[in-house]
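Below: one structure, written as structure tokens.
All protein chains but one are shown in place.
Coming up: chain A.
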Amino acid sequence: MTRSRAALALALAGALALTACGANEPPPGASQAQATRGGTLRILLDGQTVNYDPAKSSSLAITSLGLVHRRLTAWHNKPGEPAKVVPDLADVGKTDDGGKTWTFTLQEGLKFSDGTPITAADVKWGVERSFAPAFSGGLGYHKQLIEGGADYRGPFEGAELAGIQTPDDRTIKFTLVRPYGDWPWVVSTPAFAPVPKGKGQEADYSEHPVASGPYQLVEYRKGVEARLTRNPNWSTDVDKVRAGLPDEVVFQLGQDASVISQRLVADSGDDKFAFGASFVSPAQLAQLAGNTSARQRLVTSKSGALAYLAFNTGKAPLDNPKVREAFQYAVDKTSYQIASAGNAELAGDIATTLITEGIAGREKFDLYPTQPAGDPEKAKKLLAEAGFPDGLPELDFVVSKSNNYPDKAQSVQASLARAGIRTTIRTLDSDAYTTETTGDTATFDLTLSSWQPDFPSANANIQPLFASSEIGGGGYNLSRYRNAEVDRLIGEAQATVDPVEAGRKWAELDKRILEDSPVVPLIYTRNSFLRGSKVANLFIADFPAYPNYLQVGVTP
């Protein structure tokens, strides 16, 4: 307790200093010089591995994997503009039957790093390959959607996936099991990167993939580094979403997060040309406060993943929506901000919606308006109305030990206590936590989590967390929220092809779900990253809260 208080005080002190000098700061990235072509960019990772096998990757379209592999479509990713789907290898797709079949046309003149042309058959092979049990583990939004996918086990035994046709080298046609308006987004996920037909059956394909992007992987030393050099068969003439500025990109693996931070602060030697791929932690942010040079090299996102308090809606007393509504007023979101990053500025804005900023169609609303610190009296009144005038029985509040969650849980615990809601915090290792919250049986009452969509559509904000199909079995519907009407509306919104119309439906769903209070939205979590002084054009768009690796360059 004393220790966490001291840490909090330290973080607060740092945060105050940060905001104090933050008033006249130029906008993030403004102090960066213009990137030029050439040089070696270094990316410092605390993980020991980086996986370049598209089938096994869950990398965002704008990070590591995107340097080596292109997909059918890409993301428009600029600060201040909502994300939208844009052409990559192919156009953004056409459907003439309301979203059940989709046709994409590949650009002309595309080549792999080995010089062979990229054809529709290679894209098909790549998608088929992702169905092989040997290569599972990547993003699999397509697996339940493509016709024949449910029983398909990959192309290596000669079977083809019924739902993909390639009438010619440049045309690829998908037949889905149901209309799906976000299909152009789904084909921006890693599995839609081409793999030369017939290749990639070896387990270590990730260490020598055939590249379609600006870089090829020339050396992969496990736990040490991955070295990318230019793909001679790539050019900006055929790729509008990747700048391909540095001559080389080196991923340094297995670096301690604190040391990464220290190295980038020191900004000497090769580290001038480096940026850290992991978030700068609250403690490190506090350390940066007094260092003007490092402060200028800190890039913080405008918004980010939705942090939320989830209720186990399948268990009394939280199966009662009225009880859950009381929590909307009981929680002090400002103290959550302080617990997560020291202050509101660094933690992120208070959340009142499920759909996150930067997603097209998002509407801002607040169903439970109150001051940011909450209204414990109103919560008490609601609990009394719900039949609990003397408060609730003690609740089991389970959180993961990782990512500072125990501290955050304490802040929520304290704010709930103001409304007479008593909780016992139970911390679990991340493995055990995942099994407890995503498994088939759940005994907890409350938990804290956060969600960042895998692609920039409100669908990816809402469906994984609130569709009843995602309860248990590894699914992320932690609140075990089950509402037939919402399931039907999700189905309808997913089937809507027109983005404006779909956006409107998702925004309605956002409100509809929050009326039932399966979660309390807390904040849109900001992420901060640190770069060396010679790294240029490192920016973070409104969505996702990660730098766009595809545009980063270095200055001499």
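In the analysis below, a residue touches a chain if its C-beta (ideal position, glycine included) is under 8 Å from a C-beta of that chain, and two chains touch if they have at least 3 such contacts; residues count from 1.
Going forward, contacts and distances are computed from a predicted model.
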item	value
Among "Predicted Zn-dependent peptidase", "Peptide/nickel transport system permease protein", "Tryptophan synthase alpha chain" or "Ion-translocating oxidoreductase complex subunit D", the UniProt name of the subunit that does not appear here	"Peptide/nickel transport system permease protein"
Residue among A:54, A:99 or A:138 that touches the chain left out of view	A:138
Residue among A:206, A:423 or A:461 touching the omitted chain	A:206
Chain A residues touching the omitted chain (full complex)	47-49, 58, 132-141, 143-144, 150, 153-154, 156-157, 201, 203-204, 206-207, 221-224, 252-256, 258-259, 262-263, 266, 268, 429, 431-432, 434-436, 438-439, 454, 464, 470, 473-476
